[in-house]
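Please see the structure below; I have some questions.
Just one protein chain is left out here, and the rest sit where they should.
Letters A and B name the chains as they come in the text, with residue numbers starting at 1 for each one.
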Amino acid sequence: MLKFAISRIIAAIPTLFIVSVSVFFLIRLIPGDPASLMLGDLADAASLADLRSRLGLDQSIPVQFTIWLGNILSGDFGRSITSQQEVLPLILGRLRVSAEIVLIAVLLASVIAVPAGMIAAWRQNSLTDVALVSIATVLLSIPAFWMGLLLLLLFVLKLGWLPLVGYVSISQDFMQGLLYIILPVATLLLHEIGVIMRMARASTLEVMQLDYITHARAKGLSEAAVMWRHAFKNAFGPTWTLIGIVLGNLLGGIAVIETVFAIPGLGRLLVEAIFARDYPVIQGCLLMIATIYVLVNLVVDLLYPVFDPKVNAQ
Amino acid sequence: MTRLSPSAVLGVLLTGALLCAALLGAVWTPYDPLGLNFTLKLAGPGAAHWLGTDEFGRDVLSRLLTGAATSFWISFLTVCLAVSAGTVIGIVTGYFRGWVDRVVMMFNDALLAFPGILLALGLLAIFGANKYGIVLALGLAYTPTVVRIVRGAVMSLREREFIEASRVMGNSNAYTMLRHILPNCIAPLTVLATSMFGWVLLAESALSFLGLGVPPPAPTWGNMLASGRPFISQAVWLAIFPGLCISLTLLGINLLGDALRDKLDPRMRH
Partner (left out) sequence: MKRIVLSAMMLGLLSPQAMAQTITASIAQDVRSTNPGVNRDDTTDGVVLHMVEGLVGYREDGSVGPLLAQSVDMSADGLTYTFKLRTGITFHNGETFSAENVLWNWTRYMDPATEWRCLAEFDGRNGLKVESVTAPDAQTIVMTINQPSAVFLDALARTDCGMAGILHYASVNEDGTWNQPIGTGPYKFGTWKRGEYFELEAFSDYVTPAGSAPDGYVGAKKPLAEKVRFYVISDPETIKAGLLSGTVDLAAVASTDVPEFAANPDFNVADSVDASKHTLSLQVADPLLSKVEMRQAIAAALDLPTLVTQVTNGSGRPNNSAIFPQSMYYSDVQKQAFAHDLDKARELLAKAGYKGEPITIIANKRPTTPSFETAVVAQAMLQAAGINATIEVMEWGTQLSRYFSGNYQMMAFSYSSRFDPALSFEQFSGPKDTTSGKVWNNPEALKLIDEGKAVSDPARRQAIFDELHTLLLHDVPMIIYSNGVNDIVSNKRLEGAVSWQSKLRLWEVAKQ
């Protein structure tokens, strides 16, 4: 197990390297220049040249890359071009905020969606099934920026139950933190329920076609026992993989929700950095997101045997 | 073989309706979808404009019809691109394993870890912000997911008896992959492709919300949904109608996908 984990981590190093290289060059291929964006249309040639040389943008791209890579290896992620903050503490602070929302939402979504998907599969083509599938599809087809706005209008404006903006970490003050986090979590949750429910239904259906379920039924086991002991354990594997992918993707894709609820998270940081061409921040965010992605998938793979006894981690 | 289930019939009907709307939108619309009318801004649904007008006085129904064609075409091409590229890479790497597999998967994982927004912005800037730029950007963003899923399926298939049998019988690798492996990947691929169709419709909408996306004068459902958002209290129909179109299309395509899978999956043909 440990050996497997270590070899996986070593195998991830080239992946992270590829991510860093491609980010570095991709963002420099995108037109737009951080110096002129910072100075706006006011830029005159003299101050533009000043700023460019201060930011090190007047050097050739390979030179810039070598400098950046050397700094990263010594633990220096550089400073943000727009806010002058150090990139690593900035990213870690923002990551905590996003991770809190994403983890809670995905956990709750799995708890709700996996059983729902299995019930739909178990009662395939019944009214329950069609209703659950329709709900999942409708949830899937409402973009997060709409869902968030609707929740916000209902709970903040109409009912006045929840505060509009702000953020308190739930690890600092649980009750306060909860108030601020409910709406973003709910928005994300409603969308992920759709995704996970569909996957759970599909993999349960797949499993139920297999011979041993028929055998189990023939043996006269109760339907509940068949579902729990045989179907669930086997159907959860693929769903678990998907939850891993979802978790990894969300950290990069949560920007929309953080924009709607004015939450200082990683997603918004990345989007704002992209618009400002804040190269050090973009590079740092991407490296962080890729690392998390690798780690999450490692954890998922390590835990896979717990859910699916047939599969051995090696 | 057997009669279709009610949900399959619903799927066929909804998808058929989408195709008809797209075809109709390509040849005829009640008004010019780009024609401005300053005297009729944000008019509610009525006799002249069945689904109302938008903030420039453009007819919403005409824009929905034109948008059906654009949205369908973008989603269709993106899914085709991602599925065909992903399937080829997934089958080849999953079948041969070895160092090719390891190197390809390294790039694949790197691409998977890349946030879609950044990829889209980069590729749109390089290829130009047009329909095909979006198709390339989203297609490239979705390919690694397809690769992962196909490769997973192939790896479990290649240990199965009938694959072994095909090899023992002296069939070439290409023949085995085409004749025996590919058909067994169709089932997960249909589910994935139909889900992806929906992702594309919405991804395009999220890109519009964040300020990227298709050049907006050409209507797509996604950018209509995003641009209707500021008018939620004055003209809610601007978002409701494209939203409904997207929901119904997704429902139709998902149901159709499930029905297709039941028909195509070899294990389910009893």
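Here are a few things to note about the model shown:
Here is the rule we go by: contacts are C-beta pairs under 8 Å (C-beta built on N, C-alpha and C of every residue); 3 or more make two chains touch, one makes a residue touch a chain.
Note that this is a predicted model, so its numbers are computed, not measured.
Checked against the full complex, the candidates A:11, A:30, A:186 or A:302 give a single residue touching the omitted chain, namely A:30.
Of the listed positions A:72, A:112, A:149 or A:170, the one in contact with the omitted chain in the full complex is A:149.
Here the missing chain is touched by one residue of A:46, A:73, A:127 or A:218, and it is A:46. Touch with the chain omitted from the figure is made, among B:85, B:155, B:186 or B:232, by B:232.
The set of chain B residues touching the chain not shown comprises 34-36, 38, 55-56, 121, 125, 129, 211-212, 215-217, 229-234. Touch with the hidden chain on the side of chain A covers residues 30-33, 36-47, 50-51, 54, 82-85, 94, 145, 149, 152-153, 156-157, 159-167, 175-176, 179, 259-262, 264, 268-269, 272, 275-277.
Convention: only the chains that are shown with their structure count from here on.
Those residues of chain A whose C-beta lies close enough to touch chain B in the complex are 11-12, 14-16, 18-19, 22-23, 26-27, 29-31, 125, 129-130, 133-134, 137-138, 140-146, 149, 153, 198, 202, 206, 209, 245, 248, 252-253, 255-256, 259, 270-271, 274-275, 282, 286, 289-290, 293-294. Listed in rising order, the residues of chain B touching chain A in the complex are 5-7, 102, 106-107, 109-110, 112-119, 121-122, 125-126, 145, 148, 187, 191, 195, 198, 201-202, 205-206, 209-211, 225-226, 229, 232, 239, 243, 246-247, 250-251, 254-255, 258, 267-268.
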